[in-house]
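All protein chains of the complex are present and in place, except for one that has been dropped.
The letters A, B and C name the chains in turn, as written, and every chain counts its residues from 1.
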Amino acid sequence: MTSTRPTLGIGMVGYAFMGAAHSQAWRSAGRFFDLPMEPAMVALAGRSRERTTEAAQRMGWASVETDWKALVDRDDVDLVDICTPGDTHVEIAVAALEAGKHVLCEKPLANTVAEAEQMVAAAERAAERGVRSMVAFNYRRVPAVALARQLVADGRLGEVRHVRAVYLQDWLVDPEAPLAWRLQKDKAGSGALGDIGAHIVDATQFILGDRLSGVSGLMETFVKERPLPESSHGLSGRGGAERGEVTVDDAAVFIGRFGGGALATYEATRFATGRKNALRIEVNGSLGSLAFDFERMNELEFHDGTEDPATGGFRRVLVTEPQHPYVGAWWPAGHGLGYEHSFSHEVVDLVRAIGEGQDPTPSFADGLQVQRVLAAVEESAGRGSGWVPVEG
Amino acid sequence: MTSTRPTLGIGMVGYAFMGAAHSQAWRSAGRFFDLPMEPAMVALAGRSRERTTEAAQRMGWASVETDWKALVDRDDVDLVDICTPGDTHVEIAVAALEAGKHVLCEKPLANTVAEAEQMVAAAERAAERGVRSMVAFNYRRVPAVALARQLVADGRLGEVRHVRAVYLQDWLVDPEAPLAWRLQKDKAGSGALGDIGAHIVDATQFILGDRLSGVSGLMETFVKERPLPESSHGLSGRGGAERGEVTVDDAAVFIGRFGGGALATYEATRFATGRKNALRIEVNGSLGSLAFDFERMNELEFHDGTEDPATGGFRRVLVTEPQHPYVGAWWPAGHGLGYEHSFSHEVVDLVRAIGEGQDPTPSFADGLQVQRVLAAVEESAGRGSGWVPVEG
Amino acid sequence: MTSTRPTLGIGMVGYAFMGAAHSQAWRSAGRFFDLPMEPAMVALAGRSRERTTEAAQRMGWASVETDWKALVDRDDVDLVDICTPGDTHVEIAVAALEAGKHVLCEKPLANTVAEAEQMVAAAERAAERGVRSMVAFNYRRVPAVALARQLVADGRLGEVRHVRAVYLQDWLVDPEAPLAWRLQKDKAGSGALGDIGAHIVDATQFILGDRLSGVSGLMETFVKERPLPESSHGLSGRGGAERGEVTVDDAAVFIGRFGGGALATYEATRFATGRKNALRIEVNGSLGSLAFDFERMNELEFHDGTEDPATGGFRRVLVTEPQHPYVGAWWPAGHGLGYEHSFSHEVVDLVRAIGEGQDPTPSFADGLQVQRVLAAVEESAGRGSGWVPVEG
Partner (left out) sequence: MTSTRPTLGIGMVGYAFMGAAHSQAWRSAGRFFDLPMEPAMVALAGRSRERTTEAAQRMGWASVETDWKALVDRDDVDLVDICTPGDTHVEIAVAALEAGKHVLCEKPLANTVAEAEQMVAAAERAAERGVRSMVAFNYRRVPAVALARQLVADGRLGEVRHVRAVYLQDWLVDPEAPLAWRLQKDKAGSGALGDIGAHIVDATQFILGDRLSGVSGLMETFVKERPLPESSHGLSGRGGAERGEVTVDDAAVFIGRFGGGALATYEATRFATGRKNALRIEVNGSLGSLAFDFERMNELEFHDGTEDPATGGFRRVLVTEPQHPYVGAWWPAGHGLGYEHSFSHEVVDLVRAIGEGQDPTPSFADGLQVQRVLAAVEESAGRGSGWVPVEG
């Protein structure tokens, strides 16, 4: 049964973890949400024809390219979805935007502030011609996080005083876990800081509607050398006999202050034994408080400080009801969503923005600002944890 | 990119809540799991051409039929997926099986034991000709439930002494919630008992690898009359001015004993204010215990009673790791799944069984046995809560 | 520093687990609460002079008696506190009441309905002469339970539809745990049912302000023989080579209906591996719900069904605030209480009732009614789980 909506041709570069997540989003979004255009999964680009073909078949892409430039040049591609490591973002994104293609770019926007600035400049030029761009901070689209943002925006927390955010994983605790690209500075830019720290910086700034004005941090590489990888699957893989140097941080902790005066603590680590994906955010305001843990992603804890103290307490809000952001489009009340749905919501918001001729958020400029926070943390850690203000 | 695997043509009857869930499963299963055949979403059947066409387009079915018999007759349909209310199951399933089509049938298998017996007979005749059938108790395929079953089968719980299972929802607390088909005995067979009680009966029997030998129960209809529905969406909808009688139970509670001697308590209700989809199961054995709550579906609590008491305790197992049933096919460690994934897993197991020439489980006979438990509960409730043994 | 309040002379019979708990209560109550009389720990009675003397010294009793009758006769004893096994309650309580002494009697009130009826008769005769009696269902005095009762009484739950109550322990899972007095029918009356089932029957009836009108139950003794005890300490102890028959139930499950129409499920067991003292109660009403677990005794979960569904959810009320029942007398906000405090509150309420010339609750008549519920469960279990109405 064919749709009568116009088609939006999607070309994706990269097909690993993020590629698989984005593919499922492109496949599913229009099945549950009303979209102004019908996303068509036109082409997938990767370096190896064989592996790219296998991936395209598995993930549902209609054709393959072995050069991302060819993908960017295709007339049937209206939007380029960048799912490659951070060191390649600037080149692909700038080329795509200049070719008039909308761009969805995985986070972190780039590996350096300078690269991110180039991308913002390109995005701004493109926006003048109606070409849209978005950085893929998918956690903003977890319904509980979107609800948190809404509660703060509605004033339910009053003046925000405290933010505490951690992103805890443990996949590097084993010193024999191999030296994947995420552990190499030239590919990944930074380690836990850029990979998962970026998410909590973005998510907290999003929830507060405010930005960090300065930070003071510490970074550490607990395991200095690891076996070079022989194969890889997802975030794991197997290591060989040869060893190489880990050139990124295993963990970063920092304190900061928001523009509006809130104090904040942050921690990003891949060494929190037993924590698999504990992106946790707590916010305390003069009128109320919030707590979120991605390990229980369908819940938001909310405390309304204006309640009668005899029956007040943190409420476990099951964010699975039709009233909640994004939720009504899926299943009846009470039927939880998973990790992948955040990507579907991201795609929905992006396609709708394109359809309405609006700039989607988070913009490349938002991605650059996150990059500046990360750079400030690195700078502080590099010179005795002194305070480093965050520009802009 | 076309696949080289043989095609398995799917025809689905019904396109409401379950139809949407099954569609997402048929669309997704082959993207993440290796299947011996490629499911093709050939045709959708429904009574109204307009609404069926709209649904087919939205859910990704290639064509529509307005008579399920026509769908059963199509040469390109190899499997009939029945997502209609229980009163229609027997006719469609028997016809499909006799036409040599594999059948996936939503639960409860039928509205009466007699109907279910007819379906089992048809399934057994069909099985002799290599035609497969399965009843859709999807909660068996939630990874945490599958892990629970595995732990019991591996002897980690020892001799099981206690089962406590509840399925708590609250969508009927409002006395003005309309009289949907799920509240009409002729359509739904029973109320909370058949709709959600069936799930906890099946899931507990599955986890234990044992069956209830008898029960004693109470049933209740708290709100006797409701407005007749004007429109419907998911489980909710809006009521009009006219009222009708609620002919099914709002809640059922029962106690029972398993063949192996375990004592059990059950409760199914749509009147548990604040509980959205709390399918909770606890099992205590001589060596260990389990606890599961679907509101936290990515977790299984496990207590190993053989541990040193100084550090023993219920472990919150995050069932999001590659070691866990079904999970490895999806995302890296720590990225939770949602409600819909249980249907994808169901479809995976079914297609694999067909490919391997095996009878899948749960079979129609398993569905009939659940029906017999429900019938025993009704019989007990109808005559002073006396003990009613469950046949075979 | 001596007090100017009149003295209330306390004589206690028995000095095991309950005796230690009551002693701590008598010692502490007046230190934190304003009492109309000053409890004086006058005398402790036990059969062995040596062990009673040792206990009196440890627990702070001024003198000992080796015959409870001598204790009852003492002029300086105004109140007799009965902490012995159930088979001795009737004789001691009736004698004390006839001697004009107030009585606090541990639960269950007696081992049989007939004995309990005798005690009620004696209590009623005594009450006419201003002599007070109380049965020691201490869980009523856990602040979270008292708050639960208050919320139901204030109408915050609306019409109550569901009660589910379990009391789960695991100290008998080991088949070599010795045959303590609590496992002998002639001493204890019944097993899990009378020991811990009694608590959840009383606590749920207290919270609802309603009574069970009938029940249907199952009981089981999983381990039929155990080693006879050589020594004992608390609930544990060591077993010898000789074995004896377990003459009480290891577990009991039952369903019931309250006078007001609520459906209820109950389970009492000492075989729930990993559960130490999980007295859990959930109540669902038309306007709200409650959940309590004694393993987290300083918390009450409350769901207000009248809230905006976008931010509604079960609230974790920390029952540690000055607004909460009993709490203000202890520590500043946020400093949790323990098990023993329920006994202090019990003593406070008793002494205040005596001071005000009121009959305290729960009365012996309340204790008798609980006994009748337990007897109905036993009767039902004894004849095929049929429905047994509960008198009066």
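Note that in this section contacts are C-beta pairs under 8 Å (C-beta built on N, C-alpha and C of every residue); 3 or more make two chains touch, one makes a residue touch a chain.
Remember, it's a predicted structure, so these values are computed and weren't measured experimentally.
Among A:141, A:211, A:226 or A:275, only A:275 touches the chain left out of the display. In the full complex, subunit C contacts the hidden chain through residues 1-3, 17, 20-21, 23-24, 27-28, 31, 53, 56-64, 169, 171, 234-236, 276-277, 294-298, 318, 320-322, 330-341.
Where subunit A meets the omitted chain, the residues involved are 161-162, 164, 166, 168, 170, 173, 216-218, 220, 222, 251, 253-255, 257, 261, 263-265, 267, 269, 271-275, 284-289, 303, 305, 312-314, 384-387.
Think of the hidden chain as still there; on subunit B it touches residues 147, 151, 156, 302, 304, 308-318, 321, 323-324.
Basically, only the chains that are shown with their structure count from here on.
Taking the mean of all protein Cα atoms as the centre, the chain whose own Cα mean lies nearest is B. Superposition on CA atoms relates subunit A and subunit C by a rotation of 180 degrees, given as a multiple of 5. Ranked by separation of Cα centres from subunit A, the top chain is C. Mean C-alpha position of subunit B lies 42 Å from that of subunit C. A separation of 54 Å divides the Cα centre of subunit A from that of subunit C. For subunit A, the set of residues that touch two or more other chains comprises 318, 321.
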